[in-house]
Every structure is written in C-alpha cells, then in structure tokens.
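Worksheet for the structure shown next.
Note that one protein chain of the assembly has been removed; the remaining protein chains are unaltered in position.
Labels run A and B following the written order; every chain starts at residue 1.
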Amino acid sequence: MRGLLASTGILLISSAAQAAEEKKGMPQLDFANPLTLSQVVWLAIIFFTLYLLLSRWALPQVAAVLESRAARIAGDLDAARDAKAAADGAVAELTAATRKAQAEAQASVSTAVDAAKAEAAVKANAASAKLEAQLAEAEQRIAAARAAALGALRGVAATATADVVTRLAGITAEPSTIEQAVDRALAARAA
Amino acid sequence: MIDRTDGPKPTPDPARPGESFEQRLAAARAKQGLDPKPAESSSGQGMNSSALSVGLRVGVEMVSALIVGAALGYWLDRWLHTSPLLLSVFVLLGGAGGVANVWRLIGPKNPGK
Partner (left out) sequence: MAAEQTIDALGQFKLDTALGPLGASVNFTQSNLMMLIASALILSLLYFGMRPKAVIPGRLQALAEIAYDGIYSMCHDQIGHEGRRFFPFVFTLFFFILMGNLLGLLPFSFTYTSHIAVTLSLALVVIVLTTVVALSIHGLHFFTYFFPAGAPKALAPLIIPVEVISYLSRPVSLSIRLFANMVAGHVMFEVFASFIVMMAAAGTFGVIGAAGPLALNVVLVGFELLVAFLQAYVFSILTCIYLHDAVHLH
C-alpha cells in the first residue's frame, strides 16, 4: 500500500516534472532562484533559535515538572513503605505484649492458687492439731471422771454391801473383807 | 489460650480483592523504578517495522549512495580534468556503497561492538 502509493507518487512527480520541464522544472531544484538559498539561511536562523529556546527554556521546565512528580511519587511510596513497616512493627509489638501479659496473668493465677492451697493446708493442719489436743484432753477428762466415778462407786458399793450383809445376814462384816469382795466384783465386771 | 487474629497478616484491600497491600506497594515502587527491577533484556532495535518500509529504505539507501558516488566522481573529474573516468569509477563505488548501506540495514547485526 505504502510502497505502491510512494512509487505512484514518484511516477507522478517524474511525469509532472516532465510536463513542467518546458516551463520551470521542480521549484525545489531551482537553485538559480535566490529564495531557495535565502530559505536555507532563514531555516538556519529559525532552527537554531528554536533549538536554543527549547534546550534552555522549554524542555528544562518539562524536566523540572517530571522530576518533581517522580520525587513526590517516590516520597509517597517511601512513606507508604515506612508506614507499612511501622504498622507491622506495632502489630508485632502488640501481639508480643498480649502474649506476655497473658503469660504473666497465668503465672500469677497459679502462684495465687498455690499460696491459697498452702495456706489452707496450714490451717487444716492447725485445726486438726487443735482438735487432737481437745480430743486428748476430753479423753483425759473422761478417764478422770470415770476413775472418780469408779472410786465413788467403790465406796457406795462397799457401804451398800455392808448394809445388805447386815440386813440379810444380820452380821456386821469386816469392812476390809467387804472392800476386797467389792474389788473382786468390780474387777470381774471390768474384765 | 492465645488469640492470633490480631497477628501480622496481609489485609486484602476492598478495592482490589486478591491483591495485598504489599503487592500493590511493590508494584507501584517497581513502576517508578525505585526498587531494583529483575534484569530485563531491552532490545533497542526500534527499526524492525514492516518489510515494506525496509524495502523503501533499501531503495533510498541505494539511490543516495549512487548519487553521492556520482557527485563525487563528477566534481573530482572537473577538478582533475579526467572527464569520464572518475565519474564511472565513483558510480561503481557508489553502487558498492549502496550495497554496503543495505547490508548494514538488513544484514546480520552484531550489537555491542
């Protein structure tokens, strides 16, 4: 398509150039015309001025805008990265703190439980010791009372026996004999 | 029990699901050329357009080398008064130069030298 058009164009130029040959030929190749050369002089002036204006004034402006944008985007992305890192750090710190607090709480709970258990054991021991002592005392008291009762019973039994013997047999038994008999009877009962 | 739901974990963005903040940040940084990119082979040959334009370039290169050769020969002839000799030699050299141009254009490329 392109080559075809271009070659058609070149054919057209050559035929047109031949057609115009008698008159002028291609104006572009008319180097006798002073305007062809003056055009080049003005071209040089305009092109050089354009180059100076672009390279000294216009393009640095564009470069400045592009650079400031790149710097700003870079700064924003750096800030985002730093903020992300800080957030990650904070989250990690928080997790660590939470874990530590939980561990501490658990430790303190278990020490408290242990202490309470120990205290309770101590109290229980003390209470049981006191109860033992009271029991022992009570037993002693019972024993004493029993002994006293037994002692009193002996006297009563002896007197009662002497009375019974006197009333039944009409005899006055020897007190020592009665006491021995009572003792024997008591021992037999106790046995 | 330790609760792990507040641990560091990629939080999916609602705007673009399936892409974490890290991925997006890395992509944005790579796009700006802030982080070193993975090595990428840049082929700087910008002229491999269609065969037609290459063909057109071949013609122009041949013709221009011929013109230069002929012009050189003509001026050398006028200077040295060897009228047809140098012109014919330089037209031949111009043709060879055109072939050299074309070879450089479409021949095997050895970049880096």
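Keep in mind that, in the parts below, contacts are C-beta pairs under 8 Å (C-beta built on N, C-alpha and C of every residue); 3 or more make two chains touch, one makes a residue touch a chain.
Only a predicted model underlies this, so the values are computations on that prediction, with no experimental measurement involved.
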Absent-chain interface residues of chain A come out as 5-6, 8-10, 12-13, 16-17, 19-20, 24, 26-29, 31, 33-44, 46-47, 49-51, 53-55, 58-59, 61-66, 68-69, 72
Residue positions on chain B contacting the omitted chain are 42, 44, 46-47, 53, 56-57, 60-61, 63-65, 67-69, 72, 90, 93-94, 96-98, 100-101, 104, 113
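The working rule: only the chains that are shown with their structure count from here on.
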So, in whole Å, the Cα centroid of chain A is separated from that of chain B by 59
Per the touch rule above, chain A residues touching chain B in the complex are 1-3, 6, 70, 73-74, 77-78, 80-81, 84, 88, 91-92, 94-95, 98-99, 102
Listed in rising order, chain B residues that touch chain A in their complex are 2-3, 6-8, 21-22, 25, 28-29, 32, 34, 52-53, 55-56
